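Note that this complex is displayed minus one protein chain, with the remaining chains in position.
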Amino acid sequence: MTNAIVLGGSRGIGKAISDALKSIEINVFAASKNDIDTSSMKSIKKFLENQNQTDILILNTGGPVPKQFLDITEEDWKLYHNQLFLGFCTILQNLKINDGGYIFLISSNVIKEPNPKLIISSAYRAAFSEVFKILSKDYAQKNISCINIAPGPINTDRTKELIKNIKKYEKDLPMKRLGDPEEIGNFVKAIIQNKIKYLSGVTINFDGANSNFIF
Amino acid sequence: MTNAIVLGGSRGIGKAISDALKSIEINVFAASKNDIDTSSMKSIKKFLENQNQTDILILNTGGPVPKQFLDITEEDWKLYHNQLFLGFCTILQNLKINDGGYIFLISSNVIKEPNPKLIISSAYRAAFSEVFKILSKDYAQKNISCINIAPGPINTDRTKELIKNIKKYEKDLPMKRLGDPEEIGNFVKAIIQNKIKYLSGVTINFDGANSNFIF
Amino acid sequence: MTNAIVLGGSRGIGKAISDALKSIEINVFAASKNDIDTSSMKSIKKFLENQNQTDILILNTGGPVPKQFLDITEEDWKLYHNQLFLGFCTILQNLKINDGGYIFLISSNVIKEPNPKLIISSAYRAAFSEVFKILSKDYAQKNISCINIAPGPINTDRTKELIKNIKKYEKDLPMKRLGDPEEIGNFVKAIIQNKIKYLSGVTINFDGANSNFIF
Partner (left out) sequence: MTNAIVLGGSRGIGKAISDALKSIEINVFAASKNDIDTSSMKSIKKFLENQNQTDILILNTGGPVPKQFLDITEEDWKLYHNQLFLGFCTILQNLKINDGGYIFLISSNVIKEPNPKLIISSAYRAAFSEVFKILSKDYAQKNISCINIAPGPINTDRTKELIKNIKKYEKDLPMKRLGDPEEIGNFVKAIIQNKIKYLSGVTINFDGANSNFIF
């Protein structure tokens, strides 16, 4: 049976991916913050004691509270360095992905269009995207596909925290709506279900035609 | 019933997309060069007399014979300007895409990593990618998704023409193989089948982890 | 003596570059539209009869009148295909750049962030940027540096035509002002004057911190 670990799998995009994978008979471990706190190296190491391999891994975690640059403390940087970067590196150093598997990174559109309110997230998610890109070439040799999904405004609790007037915000979006987490869930599911392997080493903006840069 | 027009639909990636869409009961017009010669404005206009709307459009066409820059003639530029750029613009100006539809552009990885042997293709495919990006925002208002797939080395007749020793070439690829046209066919099918709409205005490298740039 | 040809050298950014190069004793041919009309292949060929080599070449030309996609005619496309793409290709195919020389392309920030009002410009300037990138590697072997400058909002007649209320527009810019053509003129001058050669094959956004994409 195919096994999947979905980090941040109890809510938002992570939950949508978990649900979509369950629908095609994949054995999903939808890890909640109780199972693994990606901001704590201790928690990550404990998680890795019990998990040493999987077929599918979804690297997904929430972002920090918005803060202006001058207000960010050394503790903030270090906490989110763990959560958005070092934790994921440690997982990839210690968790075996079985041959023919998949790793999806759920990053954010801020990696390509950095956001002043989300400066911590822009920085560390970009950093990990660099690592993920490099590793995609090694994983390719084992037929493991690495796909970086960079969501734009998706209808999650997180987005509702960040944006006050959602209705007004939606009017300015090209599609006049936030994306549905299920669209990302189904996208991940569809790639796995159709055994699409050659899509790898790529960052896919998932933002309803909202970005402005060409590539 | 859902209708699709697949340009260059009789071979290679176009055929794979046609076949995949047919498998989910879409009414596919797999246009061959006899139906529409995208290098001829006359042929394009004639085609548009008989086709004035569709739900799904696949913009796909072959590339030029490799030529060094100094050997490219004014006639070459103009021919491929028609084939790779002006024809597609004319089609989008005259063919109605029904609300909720999809447009897929099959471009090439040379748009992001231009290739000296494929200079004409690099230039005009990039030019049309700019147009396509701009239009994605208008189409978004009608819930039409625009997806630019930029394939790397795929196992088609075209690739076999361009690369002499395929076996040797494959050894240097991260996945040790060319991509299958069916992987792209199934990718397109899966997006449509799963009604994924928020993926739009995006260029997706489809190259088996072969590219080196970060985004 | 060092010679330079500056296309579109009689006004705007072209004039500023001409003036800056003259100030360091370079023999500048500031070509006006009377000398060469880059929208006319006939005019370009005539120009090339009289010019067969230079040390420094500035590829620079005005852009088209803004037009919505559906209003662009086949004649529009072809005219600006000449002006923004084919003319420059023809020049590079026929004009010898002396060893150790420089080629500057003055493109536009729309190549990276395409603009719906400037769709023709976005497309063809991007197309030529691809050609220029490819050629930079060949030119490098003769110690010729190729630099693509992509200006943002610069204080030229062109910008005043495109933007109605300049004062209001400037308030939304990060630097609260348009760029000065002289800043680009001096930039080009400084690179040549300081014999900086290793800067090549690069696109340099020149936009007063106005762009939003990371690279």
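For the reader, a short list of remarks on this structure follows.
Every chain is named by a letter (A, B and C) in the order it is written, and numbering of its residues begins at 1.
Methods note: a contact is a pair of C-beta atoms (placed from the backbone, for glycine too) under 8 Å apart; a residue touches a chain by one contact, two chains touch by 3 or more.
Keep in mind that this is a model prediction, so the values were computed, not measured.
Partner chains of the missing chain, restricted to those shown and counted over the full complex, are A, B, C. From the options C:I72, C:I163 or C:I214, the residue with contact to the unseen chain in the full assembly is C:I214.
If you put the hidden chain back, the residue from A:L48, A:L79, A:L95 or A:V131 that touches it is A:V131.
The chain not shown here is touched by just one of A:L79, A:L95 or A:A123, and that residue is A:A123.
Although one chain is not shown, part of subunit C still touches it, namely residues 111-112, 129-130, 133, 136-137, 139-141, 143, 145-146, 152, 154, 174-176, 179-180, 183-184, 186-187, 189-191, 193-211, 214-215. The chain not displayed touches subunit A at residues 41, 69-70, 72, 74, 77-78, 81, 85-86, 89-90, 92-93, 111, 114-116, 119, 122-124, 126-131, 133-135, 137-138, 214-215. Although one chain is not shown, part of subunit B still touches it, namely residues 111-114, 126, 212-214.
In this text, only the chains that are shown with their structure count from here on.
A rotation of 180° superposes the C-alpha trace of subunit A on that of subunit B, rounded to the nearest 5. Here subunit B and subunit C face each other with the same set of residues for the most part; over half of the interface numbers are shared between them.
Per-chain Cα centroids separate subunit A from subunit C by 40 Å. Subunit C has its Cα centroid 30 Å from the Cα centroid of subunit B. For subunit B, residues touching at least two other chains, in rising order: 111, 129-130, 133, 137, 214-215.
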